[in-house]
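A single protein chain has been omitted from the complex, and every remaining protein chain is retained in its original position.
Going in written order, the chains are labelled A and B, and every chain counts its residues from 1.
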Amino acid sequence: MDRERIIIVKNLVKKFGDFTANDNLNFEVYKGEIFGFLGANGAGKTTAMKILCGLSKPTSGEVDIAGFDIYRDTDKIRHIIGYMSQRFSLYEDLTVYENIRFFAGIYGIRGKEFRAKAEKLIAKLNMEDVAKTLVASIPLGWKQKLAFSIAMFHEPPIVFLDEPTSGVDPRTRRQFWEMIYQAAESGVTVFITTHYMDEAEYCDRVSIMDQGRIAALDTPKMLKENAGAKNMNDVFLKLVRPQKAEL
Amino acid sequence: MKQFLGFFRKELIHIIRDVRSLLILLLIPFLMMLIFGYAINMDLKNAGIAVMDLSGDDMTHEITDKLLSSGYFELQDVITDPGRAEELFKAGKVKEILVFEQDFARKFHSEGIAKVQILTDASDPNNANMLVNYTNGIIANYLLQQQVSQFLPLQVQSSFRYNENLESVYMFVPGLIALLVMLISTMMTSISITREKESGTMEAILVSPLKPWQIVLGKVAPYAFIALSNLAVILLMGTFVFGVPYRGSIALLLGLCVLFILMALSLGILISTISSNQLMAMMISMVGLLLPTILLSGYIFPIDNMPVWLQTISSAFPARYFITALKAVMLKGLRFMYIWKEILVIFGMMMFFLIVSIKKFKIRLD
Partner (left out) sequence: MLPMIFMMPIIQLLILGNAATFEMKNIRMEILDQDLSPASRELSSRFMNSPFFEVSNTAENLNDCEQALDKGAADCYLVLPEGFERDLVNMQGTEIQLVLNAINASSASLINAYCNAIAADYVKSISGGTGQKISQIESTYSYWFNPEMNYPSFMVPGILVLLVTLIGLFLSSMNIVREKEIGTIEQINITPVKKYQFIAGKLIPFWIIAQVELAIGLLIAWLLYRIPIEGSLLLLFGFTAIYLVAVLSLGLLVSTINKTQQQAMFVSWFFMMLFIILSGLFTPVDSMPAWAQSINLVNPIKYFIEFIRMVLLKGSGFEATKHLFIIMSSFAAVLLPLAMWMYKKTE
C-alpha cells in the first residue's frame, strides 16, 4: 500500500529522570486512517501523544507532522491539530454555547462564520435545548460528544483523542465511534489512545504499547492472525508481559 | 487581540457565575475598611482595673475617680488582700491593679512624697506599657492641678506632622491597600491558572495556536480589574468616610498602585507555575503571604523596631516598599523624586517574577 504518510516518528525517546516512558518509538500514520494506541495505564500512550501534540518535549528522536518538525514548527502544527483529553477539557461553569464560542475564538473563528458553524453543530448534536445550559449539568455522554465536536470545530486535518471514551457506557461509546468514523471518512486522520480492547478492533491499525515500547503494530486482523488469537484481548495478553497485563 | 478578548470574556463569565466568590471579593474591602476604621484601636479603652486602697482618703478617691472617668479604665474589683492579685490576673478580666499606700494623703502633704504601686499583667507587654503610661499621665495631670501655681520653665511644643489629629486610620489605609491588593491579586491569578491545570482545560488551550503571553494576559486581566475596584473602594472610603487626605499627585498615586497590582499579579503567575494544584497554590499565596505581609511590611508594626536581621528579611517583601512609597505620596504629598527608589524595586521585583514565570511556564507540560 502506498499511502500518504502524515505522521512520521523516528527513534522517539522520552525520559522522566531515570524512568523511560517512551523507549525508541518508530512508527508512521497514514492520512485518513484511524490509528490506535492500545496499552495499559502507564504504558506510555499518553506520553507519546502529548509529544505529538506539542504538550511535551521529547528527550530525543524526530517527529514530523504533516511535513512540520515538532521542534521548529510548533506554531504551524498547532493550527492543524485538534485535541481532546480524557477529561474532556470543557468549562463546567460555562454553557454549551459559551464553550463552543471560547474554543472557536482561540482558533480565530468568530463573527458570522462562527455563528453559522455553531448553529449547524448544535443542530447536529441535537443540543438546541441545552445550548444555554451549564456544561456541569448535562450528561457525560453529551459532554463527550461536545468535547469531540469542539476539538474538530476548526476542521483540523489531524485529531488526537486521549482515552476519549473512558468512563462512558457502551452504548454511548458506540455512538461516539460513529462520530469518529464520520470524521475519518471525510479525510481526517484520527490518532486515538485507549485501553478498551474492543475499541482496538474499530481502528484501521493498532500499535500495542508495553512498558514504553511498541510490542506490535498492524491491522487488527493481522495482529490476530499473527498471534493466533480470536480477539484483541487474547492478542494483548500474549504480547504483553504477564505482570503488566492487569487492566 | 481578538483572541485575547475572547479569553477575557470567558474569564469574566467564570467570575460572574461564581457569585459567592465575587461578593466576597467585592465586599471584603468595605468590611476591612469598616473594621480598621471603627473597630481596631491602638488606644486603650475600658481596660479592666482593680484598686487596693490602703489609705482610703480624699486624695486616693480623687485619683481613682480621675482614672475611671477618663474612659480608659473600667473598675472590675476592689480588693483588700494583696494575695488576690495573682488570681485576678489569671482570670484575665483585670489588667492592672493600683495599690495606694497607707496614709497616702498625709504622707503627700507632710513628707512630700506618696507612693502608689502599679501592678500590670505584662503577659501583653504592649498593653502593660500603655496602661502604665496612661495611668502615669493621669496622675501627673492630677498633680498639675494640685499645683497650679507651680511654674514650668521648659515646655515641649509638639506638632504632629502629616496627621495632626493622630488618627490611626491614616496608617491603615496604605497598609490595607497593600494587604488586600497583594492577597487578592496573587490568590486569584494563581488559583485561576492552577484550576485550569487541574480540570484539564489548560491542555486544550496549550495545544491551540495561542501564545503563552496571550494565555497569561487573558487570565490575569480580569483580576486586575477586580484589584482596581478594590483599590477604588479603599481610596474613596478612606477620603469620604474617614477623611484621609490625598496630598500628593493623584496620577502618581494611581500609577504606583497599578504598578503594585501588576507586581502582585506577576507573583500570582509565578506561584501558579510552581503549583500543581489549587490547594498548593492557595497554601503558598494565602498561608505563605498573609502573615509576612501583615507583619513584615510596616503595616501594623514599624520595621525600625525589628532586629536588623529581620529588617533584612523584610526587604524581600514588596509590600514594604509599596507602603513606604504610598505613605510618601498620599500623606506626605511628595513627588516622584522622593519615591523613585521604591518604584524601581517594585518594578524590578515584577520583572523578576515575570521572567522566572516565562521561563517556567510550561507551554509544553512536562
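Keep this in mind: a contact is a pair of C-beta atoms (placed from the backbone, for glycine too) under 8 Å apart; a residue touches a chain by one contact, two chains touch by 3 or more.
Everything numeric in this text was worked out from a predicted model, so none of it was measured.
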Please work out which displayed chains the absent chain touches and list them by label.
B
Considering the whole complex, which of B:102, B:117 or B:145 touches the chain not shown?
B:117
Just checking the interface: what residues of chain B touch the absent partner chain?
18, 20-21, 24-25, 28, 31-32, 35-36, 38-48, 85-87, 89-92, 95, 108-109, 112-129, 132-133, 135-137, 139, 142-143, 146-147, 150-164, 166-168, 170-171, 183, 187, 191-192, 195, 198-199, 278-280, 282-284, 286-288, 290-292, 294-296, 300-302, 304-307, 310, 313-314, 324, 327-328, 331-332, 334, 338
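In this text, only the chains that are shown with their structure count from here on.
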Round to the nearest whole Å and give the separation of the Cα centres of chain A and chain B.
53
Note: in the complex, chain B contacts chain A through residues 2-3, 5-7, 9-10, 13-14, 17-18, 199-201, 203-210, 364-366
For the complex, which residues does chain A have touching chain B?
50, 53-57, 75, 78-79, 81, 83-94, 98, 101-103, 105-108, 110, 134, 151, 160
